[in-house]
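For this depiction, one protein chain was excluded, whereas all remaining protein chains were kept in their positions.
Letters are used for the chains, namely A, B and C, taken in the order the chains are written, and counting of residues starts over at 1 for each.
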């Protein structure tokens, strides 16, 4: 039993029509279903019904994020752990949103609404399960293979991290620390899968969303993605560059509603016994943008 | 608690001196320690003391393979499961080989000796744990980041697979089937991590080793690896090419002792809910070598 | 004044409809014009009206190849040189094929019909000449940027080479030699541009075509091209691999009419003072297929 992956994010989109068009044709996600105020999208290589929900909203930002568990019984188990820990939970009934089963919902100390679920309609990745080719025809835009991770902000970073490490068996791959004794947490990167991070939590505005990231397989796809951004007048925040943290390569950019996106590629493999890497405040530039070795102001101040 | 990864392989090397030289300078593994009849090697980005043991031997082939578990208590737990299932186990005392803690040893129905362990000396990956650069200087040869997976052969494939799926919670990512009703297993690919396979088991000579594989991050590194093979007169069996199975890209080649190596790159991410992909016998060429769409005879007949 | 480049090839296509469909959708050339028995195609980044003419024919093979000269006056100049050298020429009037100006036609000692021309309708590369993006939308298939080179066969290799070197100022980048004193020419690679070869001439059947090649910018595009071949059941002859000769990376494959195509990438830059590299017969495997270090029989025996 366990959390398997970051299953979905629901994103507020005040710039509604342009955002839909952007996620479909520029990012290259596939629209699976649509309601009055929600569009359900998936990356091409995901099998579940959706991983990104666009929500027609007055403001940008994260409406909720959700982790998919292996078994239905995991929900009871995690709920009990959360309640014992003092976290209030509620059950979100199946059918609250399209194609989804029941979920356990709670709020983490940094303010984000998190859900755990195990049931969602499976629609497949567009390839047959018998003798498939490696990729389907007809992909457009950057066409990432999947949702990869997100970085959320809030005040009590250590409190939020503890829920993931103590209750959900996440591990800390990297941390950025400050203070005279390097004992003040600025940010922690957490993994449950074998990737370098499934979620990261940074000191910042409560319930803030810094970015959510899509996976690209290779550095050369980042160049292609950057071309597509330029051709479509998408505002690039930073990159293509490398992160010191995770070693991953990256581009940060903004959707038409002001949410920061990332295309991320690479990074090392992690296991429960991977050591935690620490970055000190004086090397924050190299930690975040390894090539430039300095942050732009926008990167540290703009959240949605 | 769980198996975390394929932790090590021990490989018989009749062509002793040349094999050592090859794994160090052509593959680019790092020698960590040496005994009279064993050389202990690690890939640069691994933190544990070793992942490959070369064993001075009269014959090539697999001496043993081992999975690393998260906790010492996992050994008891898995041992009990194995015994209840009817598999005889023995304890390998700490210190039997260099740097290793205690292990549980057993033989799977295809004849391979498998060990489970949780303790091994940690030596690090050559980078500091504070403010590290993304890669160390001084790497040589193909310098893969890590041991990735192996393919073993034997008679009772389904019996061996059952141990991994039923007792160790591995999942089947892909299978190659034959027979009129596609109900004869030729090969199954199994994962415990989020990679496309940690071990695969194929119908073939008992206790056979088809190949073990090192991870390269990108397609371009396969070209570089092939250049290094050509410069060093390493015999290439197949590739650079793509697998239909796993979508990974690959080169197969032989060490000086006759063991088949692979450098492997890519493939999709897996989760416990990933569907099993099936390949039918009539597409076996495409399944194994997607570009060539036919097997060479050597590939299907040479095991060590 | 000078020959600027290999401007076009005209290719016999007995398998007419399938060949048209293949060059357009699998190779990804653009159809510019069509006649009863000819289809005119260009690679996307070429500016001239066409570089490949498919000719409805009873047999596969090269109908003619042509080099584009910088000035109309070059035709007179080369014609005089050819005639003085003892080569008979004829004038092909403008309008003989679509969009083309006048040409000087002659036959080289290996049997191929060669034309020199300077006028052809310019249609552009699909990008504006003011503030263009780096690539246009809507490309399909392998979409090479341009026709790169070809390899033709015949009996009198040295005789054919002499015309290119002595009359047209081509240089020999590489040669494959045989015989006790390495004085028998098997093949010579010739360049006029700064690429590793514009034409190569090999001992073989008179007026033979071994292959013509399209340019891809990067090794990763060869992988993509191979995927497209596999998805479309295109027969691959060899590759992806590297040539020892030119250092270029390559895939050889066949069109539906039996003409061998190549997608070629890389190779060094040449200048008139580049030294000629020699390959001896005993290393022919490595010379042609650097990774495999052996030729397949098909590669040395099949010409169209």
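Keep in mind that, in the parts below, contacts are C-beta pairs under 8 Å (C-beta built on N, C-alpha and C of every residue); 3 or more make two chains touch, one makes a residue touch a chain.
Please read these numbers as outputs of a predicted model, since none were measured by experiment.
> In the full complex, which of B:17, B:35, B:76 or B:133 touches the chain missing from this view?
B:133
> Out of C:113, C:165 or C:193, which is the one that touches the chain we can't see?
Considering the complete complex, C:193 is the one touching the chain left out.
> For a quick check of understanding: of A:190, A:226 or A:245, which residue touches the chain that isn't displayed?
A:226
> From the list B:94, B:167 or B:220, pick the residue that touches the absent chain.
B:220
> For subunit C, enumerate the residues touching the unshown chain of the complex.
Touch set of subunit C with respect to the missing chain: 2, 4-5, 45, 47, 68, 70, 122, 124, 129-135, 145-146, 193-195, 215, 217-219, 242, 244, 247, 266, 268-269, 271-280, 283, 286-287, 290.
> Please output the residues of subunit A touching the missing chain, sorted low to high.
219-220, 223, 226-227, 229-230, 236, 240-242, 249, 286, 290-293
> Considering the whole complex rather than only what is displayed, give the residues of subunit B touching the chain that is not shown.
Subunit B touches the chain not shown through residues 133-135, 137, 218, 220, 227, 230-231.
Simple rule for what comes next: only the chains that are shown with their structure count from here on.
> Mind checking subunit A against subunit B and telling me if their interface is mostly the same residue numbers on each side, over half, or mostly different?
same
> Which integer distance in Å separates the CA centroid of subunit A from that of subunit C?
About 48 Å, centre to centre.
> I'd like to verify one number: the distance from the centre of subunit B to the centre of subunit C, where each centre is the average of its C-alpha atoms, in whole angstrom.
That pair's centroid distance is 44 Å.
> Nearest whole angstrom, what separates the Cα centre of subunit A from the Cα centre of subunit B?
31
> Touching two or more other chains, which residues of subunit C qualify?
220, 227, 230
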